[in-house]
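As you look at this complex, bear in mind that one protein chain is not there, while each of the others sits in place.
Naming follows writing order (A and B), and every chain is counted from residue 1.
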Amino acid sequence: MTAPTDTSAPVAGIPATGAARQLLRRLRGRPAAVVSAGVLLLLVLLALAAPLFAALEGQDPYAYHDDLVDSARGGVPYGSFGGVSADHWLGVEPGTGRDLFARLLHGARVSLLVAVGATAVQVLIGVLVGLAAGLGSRWADGILSRITDVLVALPMLVLAIALTAVVPRDFPRPLLLILVIGLLGWAGTSRIVRAQTLTLKSLDFVAASRLAGSGRWRTARRELLPALAAPVITYAAISVPTNMVVEAALSFLGVGVTPPTPSWGQMLSTAQTWFRADPAYVLLPAGLLFVTVLAFTVLGDAVRTALDPREASRLRVGTRKETSR
Amino acid sequence: MTRYVLKRLAGAALVLLALSVLVYALFYLAPGDPARLACGERCNPRQIAQVREQLGLNEGVFAQYAHFLQGVFVGRDYSTGTSVVRCDAPCLGLSYQSDQQVTQLVLERLPATASLALGALVVWLVVGVGTGLLSALRRGGPTERILTVLTLAATGTPVFILGLLLLMVVCAYLQWLPFPTYVPLGENPEQWAWNMLLPWLTLGLFESAKYARLTRSSTLETLAEDHIRTFRAYGVGERAVVTRHALRGAVPPVVAVSAVDLGYMFGGAVLTESLFGIPGLGKTLLDGVREIDLPVVVGVVMVMGVAVVLAGVVADLLYAAADRRVVLT
């Protein structure tokens, strides 16, 4: 009966590059992590090469096939499993007959881009604000924490509608979604970082660094950032799929990507009522979303434990914006 | 302690002020003319002008905001055509679209939202913490894997699909429960609970994966600590180690995050409330946004703000109670 993971080396003191190398080495020893990383890489690859794969199938994601759906029965695809055939490997979309394989691959681009992009924005702002709150004066901390409260209580839907109306039509919609989800979703990260910083601040090695004459930001960069990596990475790993679900919710509420562009969220939102008449239409995007959630979570766990179980579990605050509920 | 709470309450006032300014600003940016919408679609320009006047939309955005503040602090009077109605402070104004006083409307909707939020809290505490503990106890085993996959499946499924799926299976296919209709707790507690069961499950399951992971990692962290090793060395059983000692490590973070999530639920559970027809704040917010009903949106956002801040205070207090090293300032 031993502790589940290696707790030997405290990560905090190790220079960043060394930590990364060590992390990779540890991850390689964990099959679940390797498989998850592989799945995610595959998804990214499929997304990047979506036009290529769709061409391989001989379909494009926008072409209508009126002859493949039964107009008299609400446009449900002819054939079994949502119209699976040699031409349409995963069947077609009800109502339009658009190819699902092509749409899922192209949809992965938007979904992954929005989810990863929004997470990046969240991490960036969250770390900066959290560090500033944790290291700054009591006043700065108070003000930043109140700002966090404000953003947490601001409904995403209001912001999304206001922004989609104000921002010019030609502004890429995925980028807008990244900004909306990112700008309202950093509170969780900032709270973790702040809490972690407050704890670390009192620890010996940081105090020593300050005593040795390092400035605040130098200390933050050299000593704190590496120590924060574990919880932030773990939290980010959970945030990516969460942001995907948020994108689905925004699509459901009519402020998602611009049609005819597909995204998993857009597909799920139109599929809502179809799960009895055409289960495949719901299960495909839902399944992909689930695989992504699983892969990110397992990888996140693996990264956390590989970094340091103690540090990682300071991950305390999970935030998901209300729009997805 | 008292000083801390007072300070946080002062902070809360600032948060509410900032929120109201932000919502006013966003509405200033947002498209759509509330007067036109309130008037009806075949209104002529003269009527629209009258309605605009009546709603006080002729004034500049600053004057409108000033009136809002005035209502909050001293109240306002409104005309129904046949009589004048007093809206006492804190008056959040009158809905553009339904002529109802927003303060009253928000108070009417609060019980349903509170019912949903508290019940969901119980579900995620039971399911989430239970799953987390079990998976910490059986780490690496099949139980852990299955539980992990199940909670993640609920989290990775958008609420509008998860909820409808539950409805179809439980109410339509198996017919174990009638389709839920909201019954106020005061009217019939038993019916209230039965009708809230599915909404609670939907929202609670959707949230539980997060709590499962939180519990699992906190528990594992504690298990790695020295005194636990000592217990083990003395031959204390694994189950006892986990439930009596390691669980203690999971309590503070779970409480902290729960409090925060609970705060969001007051106006945040838009999709769940809509799907199950719960006359709560989230649904009101959604309607308000779609109908450009600024007073209603501000009203709900205020409640959310209060809930989020209060939840934060409670979390801090509980955290401080659990960990004596934390000093509240």
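Keep in mind that, in the parts below, a residue touches a chain if its C-beta (ideal position, glycine included) is under 8 Å from a C-beta of that chain, and two chains touch if they have at least 3 such contacts.
Here, contacts and distances are computed from a predicted model.
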Answer for the undisplayed chain, UniProt naming, from "Sarcosine oxidase subunit delta", "ABC transporter substrate-binding protein", "Carbon-monoxide dehydrogenase small subunit" or "Transcriptional regulator", is "ABC transporter substrate-binding protein"
Touching the absent chain in the whole complex: find that residue among B:Leu14, B:Ile48 or B:Ala193.
B:Ile48
Full-complex touch with the removed chain, picking from A:Leu90, A:Ile161 or A:Ala280, is A:Ile161
Using the touch definition from the top, which of B:Leu167, B:Leu201 or B:Ile228 touches the missing chain?
B:Leu167
Missing-chain contacts on chain B, rising order, are 31-33, 36-48, 50-51, 53-54, 79-83, 97-100, 105, 108-109, 160, 164, 167-168, 171-172, 175, 178-179, 181, 271, 274-277, 279, 283, 286-287, 290-292
Please output the residues of chain A touching the missing chain, sorted low to high.
62-64, 66, 69-76, 94-97, 161, 164-165, 169, 253-255, 258-260, 272-274, 276-278
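FYI, only the chains that are shown with their structure count from here on.
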Quick one: report the Å distance separating chain A from chain B, using the average Cα coordinate of each chain.
22
In their shared complex, at which residues does chain A touch chain B?
1, 3-5, 7, 138, 142, 145-147, 149-150, 152-155, 157-159, 161-163, 165-166, 238, 241-242, 245, 248-249, 252-253, 265, 268-269, 271-273, 275-276, 282, 286, 289-290, 292-294, 297, 301, 304, 309-310, 312-313, 315-325
For chain B, which residues count as touching chain A in their complex?
11-12, 14-15, 18-19, 22-23, 26-27, 29-31, 139-140, 148-149, 152-153, 155-161, 164-165, 168, 203, 206-207, 209-210, 213-214, 217-218, 220-221, 223-224, 229, 232, 238, 252-253, 256-257, 260-261, 263-265, 267-272, 282, 285-286, 289, 297, 300-301, 304-305, 307-309, 312, 329
